[in-house]
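After the structure tokens below, expect a handful of questions from me.
Note that one protein chain of the assembly has been removed; the remaining protein chains are unaltered in position.
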Amino acid sequence: MSTEALVPWLLVVPLTAAILTLLVPERMRAPVSWIACVPMLAGAVLITVLRTGATIYSFSGWEAPLGISFTVDGLAGGMILLTAIVSAVCAVHARTSLRDEASANAWFWPLLWFMWTALNGVWMSADLFNLYVCLELLGLAAVGLVALRGTPEALSAALRYLLAALLGSLFYLLGLALIYGSYGALAFTTLSGVLEAVPTVYVALALMAAGLALKTALFPLHSWLPSAHGGALTPVSALLSALVVKASLYVLIRIWLHLTPASGSLAGAATVLGLLGAGAVLWGSWMAWRQEKLKYLVAYSTVAQIGYLFLFFPLVTSGEARASGLAYDGFVLMLISHALAKSAMFLSAGNLIFAVGGEKVSDLAGINRIRQTSMVSFGIAGVGIMGLPPSGGFTAKWLYLQSALITGQWVWIAVLLAGSVLSAMYIFRVFHHAYLDGPPQATFRTPSIWLESSAMFLALSSVLIGLSAWAPLEWMRLPIFKGSH
Amino acid sequence: MSNALLFAWTGAALCGLGLFGFIVHKHLMRRLLAFNIMGSGCFLMLVGLAQDGRGPDPIPQALVLTGIVVAVASTALALVIFRRWFRLSGKVRLPEDA
Partner (left out) sequence: MNPRTVCAAVMCGMLVGLLGLAITMRPEAVITLPERVAAELSRSGVSHPVTAVLLNFRSLDTLLEIGVLLLAVVVAYALRETQADPADRMGLDNRLLHAVIAWLFPLMLLVAGYLLWAGATRPGGAFQAGALLAAAGVLLRLAGIRPSDFAHTLGARAVLVFGLAVFLAVGLGAMAVGGHFLEYPPAWASPFIFGVELALMLSIGFALFSLFELAPPHPVSNKGARERSET
């Protein structure tokens, strides 16, 4: 079976699963989803193993630019595998954690499958308008998942998220209208290298970047994220922080790498994005330290970590081939290890909240007395977020540091180091409360083995990825960065 | 100025008006209506710019049809969540805007 034959199945299987989970009775939706995770994981693994170079698949038999084509290269393949692993583990967690929530138990599963379809579409699509439709599908699925809790706070968080997502999509569509109105094509293969350094192109790209930055919650456009991620059900928070928020950033990266005019200078735009990322790191970490509720702390941590991802832009446009290659490697590794560590952190936080029966960080007092698995997995995930060796977060920051040292960009080195210190502050705050002795009559519930092992699996993966980083980096390197090592 | 270019300019003006309403108004219903106005502006620009000087073009027309369906679905989703929230909380503005 070749990679090309696998591509359509990556969309067909989740859509079929969405249809099935809508038709079967409610108690069968979780088992059906578990069964459907198997071909998704198998397909993702096969694509990683079998892929050589970039595979192009033309839907409906018409090649771009008339039809829509999908490109599966290293970056896309890696994101497909990451999505499969994180989604499958969150599905395992959701079956147990959502069993007592009447409405969420039934309707989480179709929304999960729509979200998975949209994610696969975003990673692979090589057509600007198809990316718009996939991002809309993803955004609406995510909003539905946030609203699933049904409480007024969850509904207002969902409305805030929806307004931000819709505004971001409209800006993206405006940029798309300008590009199609000028050049008459929407496919990456046709447009790449064609866009000139004229005002129309700059306005179009700036609009698209603004819309995508709003959807990725880049500081200062991040105000929708903490209540949406912090107030949602636990597996939903994990999926949103790990995968959904990265999708719009991925589209921005694709546009940056393939569509930006070769002749013009991008240094100004890159510096702006880098400064906003630095702001995100500092502001997000500071707000995380100040949070009372555990899941809101983790949500603000996502705001901070997204800032690190945006440091990619100034580091990759430095002009030095070796520095650009290192910046790309650091970015890819940070995408993967943050997804694994943040989903582990959210699942662990959910388990801890279930165990102590309270949502605040101060409610964790005394938890060191019972089975500590969730606290340990939270700690391991925290190691990844802080960037301590041997986690993937450390290796990613190390690659960033090397890239910044080569080109002498001291500002970003300062941001990386300051961010690590600040993240240590809020992670250790959680530990401080957990090791305080609680009141003697405090009772704790024990999370089931499914909940704890799913969190632990993701936490251990985020460390494993740091130890064996060379393999995924090799697989996911794009052709423009090969040969710079 | 050709017809198509007039549509494009109208679309740009509608985008600006829609964005203004979206930011300034606090009542969620008005923000949704402003979003729809901005969406219509985007669609006008998409078709107007592409057909200016080049004659009728089926591709942006098909894109706008898809975009209209997506906008209808988004607006309907927003209305369902909004009405449910209104029933539960009695509010029509987000907490930070009240």
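The letters A and B name the chains in turn, as written, and every chain counts its residues from 1.
Assume a contact is a pair of C-beta atoms (placed from the backbone, for glycine too) under 8 Å apart; a residue touches a chain by one contact, two chains touch by 3 or more.
Keep in mind that this is a model prediction, so the values were computed, not measured.
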Among A:Phe114, A:Tyr250, A:Phe310 or A:Phe457, choose the residue that contacts the chain missing from this document, as touch is defined above.
A:Phe114
Taking the full complex into account, find the residue in A:Gly181, A:Gly211 or A:Pro447 that is in contact with the omitted chain.
A:Gly181
Where does chain A touch the missing chain, residue by residue?
8, 12, 15-16, 18-19, 22-23, 57-62, 65-68, 102-104, 106-107, 110-111, 114, 117-118, 121, 129-130, 133-134, 136-137, 140-141, 143-144, 147-148, 150, 155, 174, 178, 181-185, 190, 194, 196, 198-201, 203-204, 206-207
Can you name the residues of chain B that touch the chain not displayed here?
5, 8-9, 12-13, 15-17, 19-20, 23-24, 27, 45, 49, 54-59, 61-63, 65-66, 68-70, 72-74, 76-77, 79-81, 83-84, 86-88, 90-92
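Just so we're on the same page, only the chains that are shown with their structure count from here on.
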If you average the CA atoms of chain A and of chain B, how many Å lie between those two points?
27
Tell me, which parts of chain A touch chain B in their complex?
129, 133, 136, 140, 143-144, 147, 151-152, 155-156, 158-160, 162-163, 166-167, 170, 173-174, 176-178, 180-182, 184, 186, 223
Would you pull the chain B residues touching chain A in the complex into a rising list?
8, 11, 15, 22, 28, 31, 35, 38-39, 42, 45-46, 48-50, 52, 54, 59-60, 63, 66-67, 70, 73-74, 77-78, 81-82, 84-85, 88-89, 94-96
